[in-house]
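Yeah, one chain of the complex is gone here, protein chain that is, but the others are all in their spots.
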Amino acid sequence: MLKDAAKFEPKIVAFCCNWCSYAGADGAGTARKNYPANVKIIKVPCSCRVNPMFILRAFQRGADGVILCGCHPGDCHYSTGNYYTRRRMALLMSMLNFMGVAEDRFRVEWVSAAEGAKFAEVMNDFVVQITALGENVKLRDLRCKK
Amino acid sequence: MQKIGVFVCWCGSNIAGTVDVAAVVEAVKKIPDVAYAVDYKYMCSEEGQKIIKDAVEEYGLDRIVVCSCSPRMHEATFRKCAESIGINPYMVEIANIREQCSWVLKDVKVATEKAIQLAKAAIAKVRFNNPLHPGQSQVVKRALVIGGGIAGIQTALDIADAGYKVDILEKEPTIGGKMAQIDKTFPTLDCSACILTPKMVDAACHENITIHTYSDLEAVSGYVGNFDVTIRKKARSVKADICSGCGICTEKCPARKTPSEFDEGLRNRGAIYIPFAQAIPKVPVIDREACLKFKTGKCGVCSIVCPNGAIDYTQEDELITEKYGAIVLATGFELIDLENYGNLGYGRSKNVITSMQLERLTNAAGPTEGHLVCPASGKEPKSVVIVSCVGSRDTSGRGKTYCSKVCCMYNAKHAMYIREKYPNVDVTVFYIDVRTPGKGFDEFQRRAVEEYGVHYVRGQVGKIMSDKEGNLTVFASDLNSGRHLMLNPDLVVLACAVKPAKDARKLASMLTASIDTNDFYVEAHPKLRPVESPTAGIFLSGMCQGPKDIPETVSQAGAAAAKVIGLLAKDKLMTNPCTAKCNEQICSGCLTCTNVCPYGAISGVEKEVVTLNGTREKRVVAVVNEALCQGCGACTVACPSASMDLQGFTNKQILAEVDALC
Amino acid sequence: MLKITLDNLPKLLAALSELGELQVPCENKSGKVDFEKWNAEKRPRFDITLTSKSAKDLFFPQVEDLLAFKTKGKNLSIEQIMPSDKKVILMGVRACDIKSFELLDKVFLKDPVDTYYKARRENTLIIGMACSEPEETCFCGSFGIDATAPGGDVTTWITKDALYWQANTEAGKTLTEKVADLMEEAEASKVEEQAAVTKAVLEKMPLANFKVAGKIPQDELKTFNSKIWEEISAGCLSCCTCTYVCPTCHCYDIRDYAVSDNHTERYRCWDSCLASDFTKMAHGNPRKTKVERFRQRYMHKLVYFPNNNEGDFACVGCGRCLQKCPVNLNIVKVAKALEVSEDV
Partner (left out) sequence: MQKIAELMRAKAVELLQSSKAERVLAWRAGEFFYDNAPAAFNDVDACQEIVYNEFCPANLAKYLIEATKQQKKTVVFLKPCDTYGVNQLLKDHRIKREYFYAVGTPCSGMLDVKKIKELGAKAITQITCEDNKVIVETPYGTKEFAKEEVLLDKCMMCKGNEYKIADEELGEKLEPIQFVGDRFAAVKAIEAMSAEERFAFWQEELSKCIRCNACRDICPACSCEQCIFDNQEAPVGGKAAADDVEEQLFHLIRAYHVAGRCVGCGECARVCPQGVKLGLLNLKFIKDINQFYGAYQAGEDATTPSPLVSYKENDPEAEEAVQRRG
């Protein structure tokens, strides 16, 4: 039941840390910087709260793209959280690539509270990228499509 | 069965203009467990909150979802509202349908659909919410101010005057900071030392203030209200309690090759020295790297001449620990290095100096006793060129992109007092813009031009050359006339950019305070919380937060003090209940979590636990100190068995959101 | 008896695959041989004595959907998800695996009948294949199984140059009629010759004299309380390898999978009594320790099952657990320990 590519509306989950990226998303809103409705945000206290399993679950349940946003390294509210995130996610991304699945569908971006415009820009770009990639079938539990 | 109430806010037309709120209400009503849903113009208003309270009573709601603006805005409001009607405040979730929806989308259909999805996710999460109860922690009634410049001194004085103990930590041998080096202050041209030193004395004499000079921050742990701080008091090699401050040692010291930091290298100081006459404490310090006794073992002159026997070569660094309720960062600024500005000749010609060096040259207590001379020749200059914005507002990557804010005013000040004392000296100021917003500032700068005849040239200096004889040639452009200029001044003053103190970044990481890309400390909110760091219990005072002049610094110092006083006035603090929690039944005690906890909040404790088989077993498990845990969640991911979870953001809650959105 | 030369075997396979889904041992890309749906591109591996997994998967797959429940408004509908009713021809099954079907039938076809198993079983025609090159881990003889006469709807033998074919049941005869054209009549002598050689090899195998019947005390309580369990289970990792490769293990768990808000599927999947969460209930696990769980598995195979099933042990001597256990624990070791143990 592959949808018409032209009409394909990807499902995108964005994990945003409370202190920087979620505030950045608020900033995008306040500045009325538009980005597509495909992106849905889940708030976490810190990017280091995001378990790789959350990302895999999102893909499994049918997300076409997952993006994880946190404070810039060095600016973490909890001082070191995003350093761990960076290592965890680098390995996850590399492994997704190694297994031939979803590497391009997963992205990590650092967006500060001040970067509302960047948030919108990143999301616009990501939606374009995922739309071009089409539907995620490799990591999607096919039962979810019933 | 759960009873969830969903309250959809219009936010006037902010949400309702783009989201069909009625459709959202209709959609969520169909979701199992949603017992009530309604929309209203302003949910945060008193009337809106009443709707929530009434619905809770009428429908027996136990969980609340508010679809409104960002939780950063009104989560606290709705939590309070819930609490007032007997629902635990942590049974409230916010769906952000303003910032994430109505404000970033234009199409009503699309926005409404997204709003419904966001509401569904919030409902999915709230199903797994548990009542949480904040703990309480004591507040240590003592503050630490890091930095003993005017910002730190003022903050400390204000806190101390309110009756709280406060310690000043200063890395230099004396308090006073940069303001002590300055000759006169704008826009009044009153003597800097005359207004600063009384404050230094006040601080030193205040019964509530303890000053630790020549000291560094060694370690910090703890949290708001309860910081444990270790201070390294570096060895002065002089017994402060015996020293009378007579200064004979500093005069007799034979090692005189070290440039004086206080005089910006314009003269040398001894290996044992007191930075300046009014230093507090007036106790010398031995610079061990310069001292012959330490380098060669031979010398010991200071020890011989000291009338009190205060010299102690064996003194060692001392570590002292103290508890504080609040910490104020007042670490100030320094000037940028000019290594990227070789074109301006600094370092190659002694007659190209920084503004701070000029302050010392014009200061009566300075190396020339206030006589303006060219450092190379020792002669009075006939003409002076002042270059603005050296390293400020520089987008080329060589310097700083920000405006250093104080330079335009001190350039006018410098030009003015050169012209005042030496009316024959020609002064030219090159500038990009002259920025003088501030009380009496513009008038001040105009006086420089109109009364003192300072030449202001709008243009940039491209190059400063120095010939064999040390004669300077300044190549510049005059943007107003479009001409290229070539000047031959005797002295060039570079108004270089300011930057945060070198160790700001290190301190930030020790204190878990945020810094921006320029290493200035970040405030909790740029407008509404300008003197607080995002990290609770850490406050900001002075230049370390961003460029500012003395009056601004002093007022910010007072503001920071007020915030500290507000904190210290409390006996107890409520702690954030969204902390990590260990399921001891399945915790293997591997303690991987302890490695990633930035607060040292987790420790391995041997205790009797009920195993999965229902048997009892004594083993080590991870235990979270709720008072220390700040709820980042790093441990939850490090935990291999998922026995560590974060309250308020549990695995189940987040996965419920994931499932709802996918 | 019929025969077909090995050169012409693909023609027979092609003909059989026309009559139903033909499952034969095939080598997958990474070198494992398991039953797979045959097609012209696949090379059957009848030379391999044992497939990696047992043939029980065909009737009792690792995961099987049972039913779906869907909600629409306040209405709940339940749909049974039955296996497809396609005909399956399962070819190349060894004597041990064929015996295992008989044992599984005793479990699944007894009242209450497992309709899913029954459906698959009834739709499948079994073509057995005699062993000619037994492994040292084979001990089907211990349970009275003749490796050279596996049974099934049809029995086959493979020699160097031909496949011999003998129909045993009505269904087997019907099938034979449809493919007989491809084969020629043959004497049984070749087959008998081969059987004699195979039997001679089996006699030289280390486990040739290993017997279970009559050796293990069938007194449930006594065996249960034997001292051997503690020691012999010490090395067990509690992985489920033995269970999952065993042709007679048949435990399963039933789970629900939420496909979406209003659609849930109920499925079953293999489970093992060695798993710590096996039959876990609200009060916890009835068998709390590894020893208890380990004991359960072997008590079931060697004592409870025969006591309830006319003396049939829940083991067919295929030897897969001997080959696959990560720490070389297996039913032979347990049976021998029980035998020598004086306190039973």
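Quick notes
Labels A, B and C are assigned to the chains in the order they are written; within every chain, residues are numbered from 1.
Throughout what follows, a residue touches a chain if its C-beta (ideal position, glycine included) is under 8 Å from a C-beta of that chain, and two chains touch if they have at least 3 such contacts.
These numbers were taken from a predicted model, which means no experiment stands behind them.
Note that the undisplayed chain, when the full complex is considered, contacts A, B, C.
Only one residue from C:L175, C:L302 or C:V332 touches the chain missing from this view: C:V332.
Taking the complete complex into account, B:I586 is the one of B:C403, B:I586 or B:V623 that touches the chain left out. When you scan C:D105, C:D146, C:D253 or C:E292 for touch with the missing chain, the hit is C:D253. In the complete assembly, the contact with the undisplayed chain comes from C:Q62, out of C:T5, C:Q62, C:S84 or C:T115. Interface with the hidden chain, as seen from chain C, comprises residues 28-32, 34, 49, 52-53, 62-63, 133-137, 200-201, 204-207, 231, 234-235, 237-241, 243-245, 253, 255, 257, 267, 269-272, 275-277, 322, 324, 326-329, 332-333. If you put the missing chain back, the residues of chain A touching it would be 51-54, 56-57, 60, 73-74, 80, 83-84, 86-101, 103, 107-108, 138-143. Hidden from this view is one chain, which touches chain B at 585-592, 595-596, 604, 611-612, 617, 619-620, 638, 640-643, 651-652, 655.
Assume only the chains that are shown with their structure count from here on.
Separation between the centroids of chain B and chain C, computed from CA atoms only, is 71 Å. Inter-chain spacing, taken between the CA centroids of chain A and chain B, is 31 Å.
Chain A has residues 144 in contact with two or more other chains.
Residue positions of chain B touching 2 or more other chains: 659. Across the interface of their complex, chain C is touched by residues 612-615, 659 of chain B.
Contacts from chain B toward chain A in the complex involve residues 70-72, 96, 98-101, 103-106, 110-111, 113-114, 117-118, 121, 505, 508-509, 512, 514-517, 522, 534-535, 578, 596, 598, 630-634, 636-638, 646, 649, 651, 654-655, 657-659, 661-662. For chain C in complex with chain B, the touching residues are 258, 276, 283-285, 288-289.
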